[in-house]
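Notes to accompany the following structure.
One chain of protein is taken out of this complex; the other chains stay put.
When the chains are written out, they are named A, B and C in that same order, and each has its own residue count from 1.
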Amino acid sequence: MRVILESKVRAKPNLPIEAEAIIPRNFLKGTDLLVYEGNKERTLSELFWIFVEGTAVSPENIEVILKGDTSRIKRVGEYMDTGSIVIEGDIGMHCGNFMSGGTIEIRGNADSWLGREMRGGTILCRGNASHYCATGYRGEKKGMQGGKVEVFGSTGDFCAEYLAGGTVHIHGSAGDFPGVEMRGGELIIEGDATRPCGNMKSGSCVILGTVHDMLPTFEKTRQRVLPEWKITADVYKGDVANRGKGTLCVRS
Amino acid sequence: MKCILNTGRTVPQGVSVEHKGADVYRTIASSCFLNPVDMMILGIEDGDRIRVTTPTGHIVLTARPAEGVARNEIFVAIGPYANHIISSETHGTGMPDFKSQRVDVEPTKEPLKSVGELMEAIGGLRYDHT
Amino acid sequence: MTEIWVKNACVIDPLNHINGEIMDIAIRDGRIVESVSDRADVIDAQRCLTLPGGIDSHTHVSGTKVNFGRYMSPEDMRAGRTKRKGKMHVTSGYYVPTTFGNSYRYSAMGYTTLLEGAMAPLEARHTHEEFTATPHQDMMANTLFDGNWAVMDAVREKDVRKTAAVVAWTLKAARGYGIKLTNPGGTEAWGFGEDLTGIHEMVPHFAVTPAEIITTMMRANELLKLPHSVHLHCNNLGKPGNYQTTLETFDIVPDLNPDRQTLYATHVQFHAYGGGTWKNICSKAEEITSSVNSRPQIVMDMGQIMFGRTMTMTADGPMEFNLHCLHHNKWSNHDVELETGSGIIPVTYSKKSAVNCIMWAIGLELALLTKNPYQCLLETDNPNGAPFVKYPEIIGLLMSKRYRDEECATLHPETEKRTSLCALERELNWHDIAVMTRAGQAKALGIVNQGKGHLGIGAEADIAIYPIRTDSVDPAREYRKVVEGFQKTRYTIKRGRVVSRDGDIIVDGANATFWVDAMVPEDLKMENDPEFIKRFEQFYTVRMSNYPVQDVYLPRGRRIETEVFT
Partner (left out) sequence: MIIHDVICPFCGCLCDDLELECEGGKIIKVQNGCALAESTFMTDTRLPAPIRRTESGWEEISYNEAIKETAEILQGADRPLLYGWSSTHGEAQSVGVHIAELIGAVIDNTSTVCHGPSILAIQEVGHPGCTLGQVKNRADVIIYWGCNPIEAHPRHMSRYTTYATGFFVPDAQRERTVIVVDTRRTDTAGIADEFVQIEHGGDYAVLSALRAIVRGKASVIPAKVAGVSKEQLIRIAEICKTAKFGAIFFGLGLTMSRGKYKNIRNAIELTDELNRHTKFVISPLRGHGNVYGSNEVFTWMTGYPFAVDFARGIAFYNPGETTAVDILRRGECDAALIVASDPGANFPRAAAAHLAKIPTVVIDPHVNATTALARIHIPCTAAGIDAAGTAYRMDGVPIRLKKVIDRGYPDDAEILKKIYDRLNGGKGP
């Protein structure tokens, strides 16, 4: 089954919409869902043109497609466990929060907190992702714990903060402090990064581009060939400031 | 000249903070402190005007020498002048780069604006009162 | 004039020797009376369990430390959020809820009076501000004296009268209720990063010992005729082998008051550890309870822990730092000049941890091994051992051996070897629970004559009606029903108004704050003591005139004046 949601023109287009109801499973029972625009409750149909094609008996066969201006829509795919969501343009904050299964594809850019506290499943972002891509919530000890986030563009600052499990793969560059407070999982940055892995405890990070402002508290241990990336990398252990035992590999 | 814009509180700024329409506040909030060597390179003297530019916009300030300011850094008291050119990006933290805005500094003859003018430039209407 | 007629109530009112009688209760203008007019609102209790309003005699719900626990825990705030609903404000938080969260949830459980366990006098104003935002319970604040410089000076001079004078001045300034000692002397040592390891060790720079502080304060407390006794958090909290310190402390407690205990020892579970390391820690609940069973001058509370995530917060700064070094989670510390300290860290009590399982068992052992329920009160040192919303589960555990056995089966196997819990057959009855959750507290806190903790004529009409039929529920078998029943009252009545129905608050709160104005002879008034004033102005960072809490902070203050001593 295919559910196409095309955003309607709004009187106040800057108002954020919170739409955690947009997950494949919810469309099994129809499209009578509630979302929020600013501090007002709205029905899905007030904000979207809704087209449903075909039927489904189980949620894994449901595909939700978002069209139009979706850059202010937050929480799409929150707690999603199966099925797929395709966003043709940009998507607002918190897309794929707490996601545990299924696939989200964003053809445009993603705003901050993409895949926050994710447990499983896959998020593909064809454009750029803003700050706090694949991270956690304020004060919580663990960020993303499982699954995969792949960003084909670049990310903003604090990417993969508190990463505890799963894989984060950035094809472009990451901003300041990627992998800060990391305690597990794998972070791959094909482009450049500034001050990577500050205060990391555990986990591994590979950076293929240039590292700016490498922190002074990483201990260079050896060189290693990384066959999957076809490079030789300097291998650092750290963060020493934090009794950390993480691995940071930077192209030699 | 490429510099980093640093802002902060000062006693004169604090003393006049509730008198934003007053000339004294304008003088304080539009003063830009530079390292004397940088001033020499720019070819400006104490009291000359400079134009400080960022991707957000530009502002005219009065240059003042200060030994304590590092080379390639400028210091302006917190307030509407500095904020006229500081980006509103917060890096997801809520806090703009009040102390690490990259700027371009050049001498100018353009006049200083008043706080009222700055507010009117963004759609406000000054209320004259001191 | 408002009147309520509660009929068909199955009342347990231990202080009035009523145990399960079906009776009616008449309420007029906030008090229990002989009879009401026929215009009274009628509540049919339908033979449900009806008790005096619950009293928590040791909880952390208001003030600097509690609020800092909230401030540093956005991850907990999102755990318990509710929307505005009728008279109810928004609430957030599970183990450190907002003030309204605390008030609503306590009220839903039938609690109408709370004693905040620790208030630093310098920051008392903060506690009182939060009291007014905790509207459905009458509040009182234990006032911290453990590292008070003026007290330690008087103790060193062995001057009980002077000690009493300092206490009286400070209680009045802070609008406090009673004397709290938290790791006496230890919090001062922590000012320079040290701690004390026993009650006979000298406090650095002050040349007094915890034993001297405790003893002198007990005498000063009785000299001042304070309603409550000294309220003590013993030294060495949470350390394996600390039961010896606890027993030594109990040994120095005289019996000075015929009406109530001379010492209230709080969260004793945390002070009842044998062994010498975390590897060989074991229960010493038997030793502790046998001491308490032979000493009517001591009342303790359980300090029960329950499994799950919570926050520890105490004035015991050094203990929190030690705990932080074990847990490596976030740590806050807040020492208060000339007075005390405090520390906060989040913890998770896990069934996989032998230590945590033993702690859990010890709390229950204390309650089951104490013969007189008036001597072991039920609490968790909220939120240190667990958030107070776990009280109904504790009641269930105490009333049902079967429930305990089922829980024990899921615990670390060491629990059975290093505690005696599994061997204890005792199952507490409804009356015991009523004592341990209200009558005992009222007696221990000295508020029976304020009309608290009982349902006699003239008492404050604080009443909890639970959806429990004691004639048809067998708590030993149907413990789930007991737990559920105590989670949500059918009615909570506070000072003669129904404030909560089936868990929902239905009116705006109008609590009172009790505080003690202890009278001292003219020559002992500290506000006239030049040496005291000089030292105050020199070493505090607020002026003495700005220190006392103004009356505006207690919109419904209830001042309790004591008789002057000679």
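By definition in this document, contacts are C-beta pairs under 8 Å (C-beta built on N, C-alpha and C of every residue); 3 or more make two chains touch, one makes a residue touch a chain.
Please read all numbers here as calculations on a predicted model, not as lab measurements.
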Among the chains presented, those that the missing one touches: A, B, C
Option touching the unshown chain, where C:Ser332, C:Thr380, C:Asn429 or C:Gln487 are the choices: C:Ser332
For chain A, residues in touch with the removed chain: 12, 14-16, 18, 36-40, 93, 112-113, 131-132, 137-139, 176-177, 180-181, 195, 198-199, 213, 215-219, 239-243
Chain B residues touching the omitted chain (full complex): 4, 6-11, 14-21, 29, 56-57, 67-70, 73, 75, 78-80, 83-100, 115-116, 118-120, 122-127, 129-130
Missing-chain contacts mapped onto chain C: 62, 64, 67-68, 70-75, 77-78, 81-84, 89-90, 92-93, 97-101, 122-123, 125-126, 129-130, 133, 190-193, 205, 321, 324-325, 330-338, 344-345, 538-543, 545-546, 550, 552
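Just so it is clear, only the chains that are shown with their structure count from here on.
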Overall pattern in which the protein chains touch one another (line/ring/star/complete/other): line
Computed distance of Cα centres, chain B from chain A, in Å: 38
Mean-CA-position distance for chain C and chain A (Å): 46
Distance between chain centroids, defined by C-alpha means - chain B, chain C (Å): 56
Chain C, residues touching no fewer than two other chains: none
Where chain B touches two or more other chains at once, by residue number: none
Residues of chain A touching chain C in the complex: 137-141
Complex contact set, residues of chain A against chain B: 112-113, 130-132, 156-158, 175-176
Of chain C, residues touching chain A in the complex: 72-76, 78, 329-330
